[in-house]
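Have a look at this one before I ask anything.
With one protein chain removed, the remaining protein chains of the complex are shown where they sit.
In this document, chain identifiers A, B and C correspond to the written order of the chains, with residue numbering beginning at 1 in each.
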């Protein structure tokens, strides 16, 4: 471990010295020294709330540091706005930033720097270039489509295309792959590699530690706002990275899969067919105590399926029964009343109230338990929230606004809120998106525990290892159809991918 | 030429005074076999210009015009002239570009009478406040002038507060008077320049419950106000001859279309109205 | 793994036990500063009598602002309140005076008509997917038109004594029935918004209708109910105004929508929804009420008053920013 001291290294393009950030009264980043070299990918790791996004935002001019200095290509660098950073050649894909839903894909890619010809926006060029870049990332959609019509994964790809077309000298990717499937990730890495060869530098943030060895050249690890380790190579055992991040060794990732003798059928889905053919004729049943995985590639219709089961979207035909009782379709309230809860994929749009407190967020929908008398006492809300905060290790206080949490911690709030309902069926769509390894293990424990308590748990994940590691059985969805259900023993990466892609 | 269709452009039907004129014009027009097309500018001069354009587009034979807002806009008159349509102005006239004839009440004289009556009743002394109409409109200017003339004869009456309404509305009269009474608790005379304002003032006095007699005067002879006057809600008003003005307007329009010449101004009297003579106006509004 | 929790204590922020009045602190400071200034600058301002007067004066806007708070909390807006007020007043006056129904029945019918207007707005918004601005703008025009049609534009003067006394007699030398009504309503809705799950649901809807829906809140039904309540309270304001003026006219309440919205927003609510509360709205209503009253007491000319009102509103709201800027 070398804490970097000012080095004469000519290759260093960006230098951070003593950078600190305080949101009164909390210090979220302190005395950070960091070097980024020309043409390298520097992985920036750390638990949720460690300060990774804060550091990135400072470099990209989005947030100003409380103390410290930076140099960029040898000159002092203190961006007052993202515009300054961009003109210096530094671009950022923000972990939480969304696109402009009412504008076209192409305009989103080129927002702020639309190509101009003869004084007019050169729409043809813009769409051509956007389409090219998106094609390279594996997304072939019309660039004139509105972004609001895209799913999360595709939006993330647009976001990436936006960064890749920047012609920046330093790109900061804050969890670019959190919403992506394996294929999309591979393509992104190809793009990064080729830009790297042109001398572009990257700061790469991810909670998918197995990616690090594939893409990074060096690793820096933050813990509680402080740099605790740097590795001159990315070929570091994942175990070691975890230890750096969490501060202690983590023995295992997945809990042992319990056998489920005699669990009665909890939820039964029969012939479910969605609107616009997103999925059709899907049937399966999940028993009490069972963890049921749904695998598939991006766009397979998994999200639409589980949303329909939870009543969030209408269905064309088919039934959902909980403990033998049919659920009225297309009504989230009806589904909830029968004990089905959904942890949605898109936490910002569907999961969390950003301008409300953590406590209010957790209490939302849990009032029958928080306030059994019908009277909401603030103290009871706080107590209820505090218990959930403890259980899920959320870094934050009940009275804090959700907006002020790091992305991963927001995700934990959403899970906490849903689980606190004491449901009978829990559906988790990409439950560990943006969640650090330590917390991820804890969430897996929670999932296993829920199953042990006799719930039916349905897990949708683009992280194949996650589905494989957790589930008793795995259903593979391909173009909206059930391509088969594999038992835990029979399911491996190869088997699943084969069903998913052919 | 014979008049068949006339346009009536009203300043704002939210004021009872104008509504009375409108009803009179419509009723009398019907009697005369005329089609009357009414438009309401809701107090906005620009809206009124548009509405008069619309009336002219329908080839009205004559226009009865009550200018909206504070500006006695000359433009509608010019537009009507250009279209060869004669114009009868009621209540307000455009400086520089008057209508072919102007029918109105002599506000200066009548306001003088009202204030004189108030002053006498109050024993020629005391504090007074004035609730004005919309600042800068002809009636506001004339009534202020008339009242001031009356007060010259009463040196012991002091005007301690004045506030302006924006739309001659009753709720404004109430609010403005409440505020005036708060800063001037000893007031014993209130002149409100229209009956709606006076009714509001009377209610404000009732609510303030100051314990001494306060004399209140209004202007117009609004339908509801006359009944209130009879009940002693307030003390004096000047009843304008709205019904007559409406009929005169129609007659003038017919005459102008027929090619007759009319006097430039036809000023009408308003009658000083108190509890004593109010009954006749309630039974039969002039 | 749970070692994290001890760490979270560091993040502790004492403020905001429960986000509610959100953003009303600045305006509250503004209100206090204004009152202190007016007390020193005039000898009439600081008195029980004047305070009671102002309470009387703000009752109508105050009652409407309660409904508007709910509407704005769910991210809506209600432009129709001024017109609905007029409609209610005219329905009451027409049925009670012109037709001669028992006055209590007339009042009930008026409130019903008002609640119906609100319900229709709510249905336009939820069933026809119209923006609240347009739906209630349409209702604003419709209700005003109907209010005028009822008596062909005539006002109605002179209600039963017991009725107009509601706004006049100060029981125990203190509160008139109308002011008491406003206070009771404000308190009831304060409790509702703060302590009832259904009240908290409004915050959630305003924060994000989609999140609220997925949390099991019937967003459409609640939305319709909120507009119904806003209409109902506007109708009640019409009844109160009629009692206070002892008359009803189709033009009453013109422009009140802006005053009402202003009071709510000055009180710290966000037009984007999800932020605000009755306490803040009360502050907003009082700022407007005291300001107008104070300027009259200071004998400020009406034109200058407008300038001053604009500046003070800006300052009262900016106070919050200036304060919070220091925090960052």
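What we mean here is this: a residue touches a chain if its C-beta (ideal position, glycine included) is under 8 Å from a C-beta of that chain, and two chains touch if they have at least 3 such contacts.
Since this is a predicted model, take the numbers as computed values, not measurements.
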Chains in view touching the one left out:
A, B, C
With the full complex in mind, choose from A:62, A:238, A:285 or A:316 the residue touching the hidden chain.
A:62
Which residue of A:140, A:198 or A:489 touches the chain not shown here:
A:140
Which of A:41, A:298 or A:468 contacts the chain that the document leaves out
A:298
In chain C, positions touching the absent partner:
79, 124, 128-131, 133-135, 137-146, 148-149, 152-153, 255, 258, 261-262, 265-266, 270-272, 302-311, 313-314, 317-318, 321-322, 325
To test your reading of the contact rule: which positions on chain A touch the chain that is missing from view?
60, 62, 81-83, 86-87, 92, 94, 97-104, 107, 111-114, 116, 119-121, 123, 135, 138-142, 144-146, 149-150, 154, 162, 182-183, 186, 275, 297-299, 479, 497, 501-502
For chain B, residues touching the missing partner are 10, 13, 37-40, 43-46, 49-51, 53-55, 57-59, 69-75, 78, 95-96, 134-136, 164, 166
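Methods note: only the chains that are shown with their structure count from here on.
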Find me the chain with the mean Cα position closest to the mean of all the protein Cα atoms on display.
C
Sort out for me whether B-C or A-C is joined by the greater number of C-beta contact pairs.
A-C
Per the centroid of Cα atoms for each chain, what is the distance between chain A and chain C, given in Å?
42
Computed distance of Cα centres, chain C from chain B, in Å
34
